[in-house]
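Following this message is one structure expressed as C-alpha cells.
Let's look at subunit A:
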Amino acid sequence: MNDHLLSLMTFFPLVGMIVILFLPREADRLIKTVTLIVTIIVFIISLPLAFDDVFITSSAMQYTEFANWISVGQYFQMNYNVGIDGISLWLVLLTTFIMPIAILSTWHAIDKNTKGFMALALLLETGMLGAFISLDLFLFYIFWELMLVPMYFMIGIWGGQNRIYAAVKFFIFTAVGSLLMLVAIIYVYYFSVKAGVPFENGFSVAHFAQMDIPAHLQTWLFAAFAFSFAIKVPMFPVHTWLPDAHTEAPTAGSVILAAILLKMGTYGYVRFAIPLFPVATMQFTPFLAFLAVVGIIYGALVAMMQDDVKKLVAYSSVSHLGFVMLGVFAMNLQGLSGGLLQMINHGISTGALFLIVGFLYERRHTRLIVDFGGLSKVMPVFAVIFMIVTFSSIGLPGTNGFVGEFLILVGAFESELRVFTVFATTGVILAAVYMLWMFQRVMMGKITNPKNEKLKDLSAREIAIMMPLLIFIFWIGIYPNTFLDKMNPALENMIKQVKGKQHIAMMVEDMDQTVTQITVND
Partner candidate 1 sequence: MEIIFFYLVALVAVVSGFLVIRCQSPINSGLGLVNTFFCLAIFYVMLHAPFMAAVQIMVYAGAIMVLILFVIMLLNLGAEARHRYTKGIVWSSIASLMILANVIFFIKRGRVTGAEGDITAFAVESFGHTELIGKAIFTEFLLPFEIASILLLVAIVGAVVLAKKEV
Partner candidate 2 sequence: MYDKLWLIPFFPLLGAIINGLLGKRFIKNEKIIGAIGTGAVFLSFLVSCKYFIQLLGDSVKSHQNIVASWISVGNLQVDWGFLLDPLSALMLMVVCGVGSLIHLYSIGYMHGEEGFYRYFSYLNLFVFSMLMLVLGNNALVMFVGWEGVGLCSYLLIGYYFEKQSAGDAAKKAFVMNRVGDFGFLLGLFLIYWTLGSNHGVWTINFVEITKNAHLLSGDMILGTGVTTVATLCFFLGATGKSAQLPLFTWLPDAMEGPTPVSALIHAATMVTAGVYMIGRMNILFAMSPTTMFVVALVGALTAIFAATIGFAQNDIKRVLAYSTVSQLGFMFVAMGVGAFTAGIFHLMTHAFFKACLFLGSGSVIHAMHHALHHAHLDDDAQDMRNMGGLKKKMPITWATFGISCLAISGLPFFSGFFSKDEILWWAFSSTRGNMFVWAIAVIAAFMTAFYMFRCLYLTFYGEQKTNPKAKDHIHESPWVITLPLVVLAGLATVGGLIGIPHAIDIAHIGNKLNAFLAPVFQHSQELYKIEAHGTASTEIILMVFSVAVALAGIFLAYVMYRKNPELPAKFTAKFSALHRVVFNKWYVDEIYDALFVNTTKKLGIFCWKGFDVKVVDGVVNGVARLFGVIAATLRHTQTGLFQNYALTMVLGTAVMVAIFILN
Partner candidate 3 sequence: MISVYHYMTVSAILFALGTYGVLTRRNAIVIFMCIELMLNSVNLTFIALSSHLQSMDGQIFVMFVMVVAAAEAAVGLALMITFYRNRDSIDVDDMNLLKL
C-alpha cells in the first residue's frame, strides 16, 4: 500500500473522471456527489502522509516510486519517478484538502455541463498532484502542462462575461513560459548526459542537482525556468493574466487557481530552479527579490483601487506571492520555510476569500463593491467568517498569515535582501488598507441597496465549507510547528547543498580574479 500510495493518490481522480464520463449527463446531483466522494477519498488516501513522522527526521524523499516509462535506446530515458519530502508534503496535502472544498462550493454555482466541469476538476487534481510529486523533470513538465487544459476550460466555459479573453490569456501566458522551460529541460538533460550522468537516471532532478553546470549556462537555464515559474507565480510584471483569470473563473476555479495552481510557480523555484542552478540563483536573487518587492507593493496598490471584490482578491494574491518569492530567495531556513508556509497560508486564506466572494456572487450575481454595503447586519455569521479570513489575509498574529509573513521577513532580513525587506514590510500596511477598506465597503455601513436587505445568511453547507479553512487559519497561526517541523529537514538539506555550490562558485571566481590580476600585474 505504502509503496504505491502516491500513485494511488494521484491517479485515483483520473479513475473518478472516467467513472464520471459514464454517468448520465442529466444526473447533476449524482455527478457532484461522486466527484465529492472521489476527492474526499483522495484526501483520505493522502492523510497518512500528514501523520508520518519520518519527515521530521529525514530530509530524503519518501514514498518514492520508480519505473521506467519511456526509453529510447541510448537517447532518452524518462522515468516515472515520484516521491515527496517535506517541501512537497504540505502542498500535496493542501491540494487534496482544497479539492473537496472546491467541489462542495460548486453545489449550486455550477448548473450547466456539470459533467464536464467535474471531469475537468478531477483531471486537474491529477495534474496538480502529479506535478507536486514528480522527481523527474520530464514527468513534471507533463503534469505541469496537463494542469493547463482543465483550467482553461473551467474559465472559458463556466466563467463570467469576459471569460474568453481571460481563458486565452491564461493559457497563452502560462504556455509561453513553459515552452521555454521545455527547451531548458532538454538542454539540462543533454548536459547531464555529456557530464556522464548515467542516462538511466533520466531527467531525475536529484541527479541534475549534483552536476556542476558552468555559470554562464546556469544563467540562461535559470532564466528559462525562472520565466516560466514567474508567470505562474505570478510575479510582477507578468501577472496580468491573474486578475483576468480569477475574475472570470467560476468560484471553484478561482479557489483551485489561487490555492494550488499559483503554488506551482513558487514550488517550481524551490524544487527545480534553485537547486539545479545555484550559481545563477545567486546572480538573479537581487533582481527577483526586487520584482517580488515591487509585486508586493504594486499588487497592494492596485488591489486597493479595485471596484470588483474578486479582482481585489486576485491582486492581493500578487502581493502575497511577492512575499513568498522574497522568502524563497532569502535562501535561508526562516525565509524558505516562511515562504513554504505562506504558500499554504495563501492557499487557505485566499481560497477562503474566493469562496466568500463566491457566496456573495451566488446571492447577488454581482461582485462590484458598490453593490454591497452593510451586509453585516443581515449576514452576521458570514460577517464573522469574512472578518476572520480578512484578518488572516492581512496577517494578523494568531492567524496563519502572520507566521508566514513574519518568517519570510525575518529570513529576508537575515539575508542579503535587507533593504528589500524594509520595503516589503510596507506591504503589511497596505494589506491592511485594501482589505479593510474592502471589508468596510462591503460589510459595514448602512444597507443602501434594497436588494441586500433580504440576503440569506450562510447555509449549513456553506459553513461546512468554510469551517475546515477556519480551523487551519488558526491552527497554523497558533501552532505552526506541526507544519514547520516537517518542512525544515528537507529545506535545511536543500539550503546546505545550494549554499555549498554557491560557495564553491564564489571561490572559483575569486581565484579567477586573482589569477587575472596576477597576469595583469605581470
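Regarding candidate selection, all candidates are chains of the complex that A comes from, given by their letters.
Please note the rule applied: a residue touches a chain if its C-beta (ideal position, glycine included) is under 8 Å from a C-beta of that chain, and two chains touch if they have at least 3 such contacts; residues count from 1.
Only a predicted model underlies this, so the values are computations on that prediction, with no experimental measurement involved.
Visitor: Using the contact rule from the top, which of the candidates 1, 2 or 3 touches subunit A in this complex?
Guide: Touching partner of subunit A: 2.
Visitor: Provide the residue numbers of subunit A that touch candidate 2 in the complex, in ascending order.
Guide: Touch residues, subunit A against candidate 2: 169, 173, 237-240, 243, 298, 301-302, 304-306, 332-334, 337-338, 374, 376-377, 380, 384, 391, 396-398, 402-403, 406-407, 409-410, 413-414, 418, 421-422, 425-426, 428-430, 432-433, 436-437, 440, 443-446, 478-481, 484-485, 488, 492.
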